[in-house]
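Here is chain A:
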Amino acid sequence: MKPRFLVLTILAFIFLFPATDLIGQDKKQDKKLNYGNTIDVQVPYGRFQKADKNFFDDLQPFTGAGREKVPPTDLTEVRIGLLGPLEGSVLSPQGIQMLQGATLAMEEANEKGGYRGIPYKIFPHNDVGLWGAAANEVVKMNDEKVWAFIGTIDDINTHVALRVALKLELPMVNTGDPDPTLTETRIPWMIRCIADDRQSSYALVNYIYHVKKHSRIAVLRANNRYGRVGIMEFRDAALRYGYPLVLEIRYNDGETSFTTQIERMIKSSPDAVVLWGNAKETALILLQLRKMGMKQPVYGCDRLMSPVFLEIAGEEAEGVITTCQYNPTLDMPNLVAFNKNYEKRFGYEPDVFAAHAYDGMNIIIDAIDLAGLNRALMRDVMTDLKTLQGYQGITGEIIFDASWNDIGVIWMTEVRNGKFEFFPPPPFEQENLTGSIAAKKP
Partner candidate 1 sequence: MNSNRTIILLKVLLVIGLSGTFLISCKNEPMNGMFVFTRVPIDNFAIHEKEITHKYPGAQIVTINPDNPDKSEIILTTDFYSACSPRISYDAKHLLFLAQQNKNDSWQVWEMDLRKRTSMKITDFEESCSGPAYLPGNRLVFSRQIPDSGIGSDMALFTMNLDGSNVSQITFHPLFDYCSTILRDGRILFLTKQLYPVSDDMMYLAMRPNGTKAELFFKGTDGYFLNNQAYETMDGFVYFIEWEQGKYNNGDIVSVHQNRPLFTKVNYTSEIGGGFHSVFPIQSGDMIVSYHPSETDPIALYRFSVKEKSLGESIFSYSDYHILEPVLVEAYTRPRNLPDEVNHKESTGLLFSQDINITATQHDTNLLFLSKATKIEVLGIDKSLGIVPVEEDGSIYLKIIADTPIRLRTIDENGKTVSGPSAWIWLRPNERRGCVGCHEDHELSPENRVPLSVKKPPVCIPAELSEISKKGN
Partner candidate 2 sequence: MKKVITKISLRITILAIVILAGSFLGFKLVKKPLTSEEYPKTDQRISDKYSQGSLEESSNREGITKDTKPMPLYGNWQTFTKKNGLPADKAYCVRIDGDRVLVGTSAGLAVYENDKWRTYTVEDGLAHPGVLSIDVSELTGDVWIGTLGGLNRWSAGRFETFNQFNSGLANDVIYTVICDGKDVWVATGGGAGSYDTYTGQWGIYTERNAPMHEPWTYGVCAGGGKIFIAAWGGGVIEYTTKTQLFRDYIDPDGEMEIDLFTDDGVIHDITTGVTYADDILWVATYFGLSRYDGTRWKGYLDHDTGLISNFINFLKANGPVVWLCTDMGLCSFDGETWVTYQKKENSMEGKILITNGDDTKEIASSTSIAHEFVIGVDTQDDVIWISTSKGVSRGELLK
């Protein structure tokens, strides 16, 4: 049923594009979601002022040359780059998962004959190194003549890589960095197939304030870009619901004692606590805050959803609620097969980074299949919001918005009996909607 509609939709788009796009837009405006799946109440300044310009109403074209380039005929392998924290980083376990997820996709594609008989090959690059190494690594990939690349997890490195990808006009698929600003750079060479922190924050904020009816939230976050940008979306969303944070404090990666921060949290007497950081530190924080007498419910970002967190936090993890960009327990045939194959191939369960990298790699492979070995044409099919729109990945259906951000499904989890139990986020409560959409209309 679903595929049929999808096909129909795409067909309709292709044939009726100018009409649907132009006229439909005006007509659809009422029904269409705002940028980033933002509910009206959450639209920046939506209650007060119409913006002079909404940048992502339009799709940024790429008008440069390159589509005319003839694919090489003497290839013995089709190279795909992968930039990730492969060694020497706290994120290395995730980086390895990412590489393995992509590798599995590549191996499956190669089993099916690769690209017209030519096997795919991954050229992995470590993004952990001296100052801005990611930029240099992307340059190296380009020198290696990759056709596209996947990368990375750390948002600083992803941003750095993205800018180089633009200069080199090298298609980039991000499968692991939920930094919302990444796709807001309007670089028509990157798509992201993982939901961003904006989506996670919306879900979390809705859940915390509307479902659980908390109003005083204290945030303890990592003192890095990941923590800063993630919480930025959370803070804005909470504020727009009318709930300023009662406390936002930070810790540094590698810290092991959080007494000072927890003492400050206790003083702020919150209803609940939100932790935003890596699994290890947040688990330690959880243990320590429980030890120091804080009984409040704890919520966290998607990075808490990790075996490391459960292992360290133990029983105290019970009841912790996080978001997750997909639901690994869904009974979808492709996901089940992936989980099985992955474990068989690598000996342990895939994580969220493996799963999204698997999807990302498959998107690249599909793009090559569809467009041939031409970076600009590959880019075209990846970004046209048609060809690959609604891509059925193992992480669910991937829906890109006009900034090529994945605004697809987000999930929530709760630790129950030492396991993450998944559940869909409750529907957003639309408050004070009146006028906001109207205000947006030109």
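FYI, a residue touches a chain if its C-beta (ideal position, glycine included) is under 8 Å from a C-beta of that chain, and two chains touch if they have at least 3 such contacts; residues count from 1.
If you want to know what made the cut, all candidates are chains of the complex that A comes from, given by their letters.
Because the structure is a prediction, the values reported are computed rather than measured.
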item	value
Selected neighbour of chain A [touch, this complex] from 1 or 2	2
Footprint of candidate 2 on chain A - complex, ascending	1-2, 5-6, 8-9, 12-13, 15-25, 27-28, 31, 35-36, 44-45, 49, 51-66, 130-132, 134-136, 139, 142, 156, 159-160, 163-164, 167-169, 180-181, 184-188, 225, 379-380, 383-386, 390, 396-397, 399, 402-403, 408-409, 424
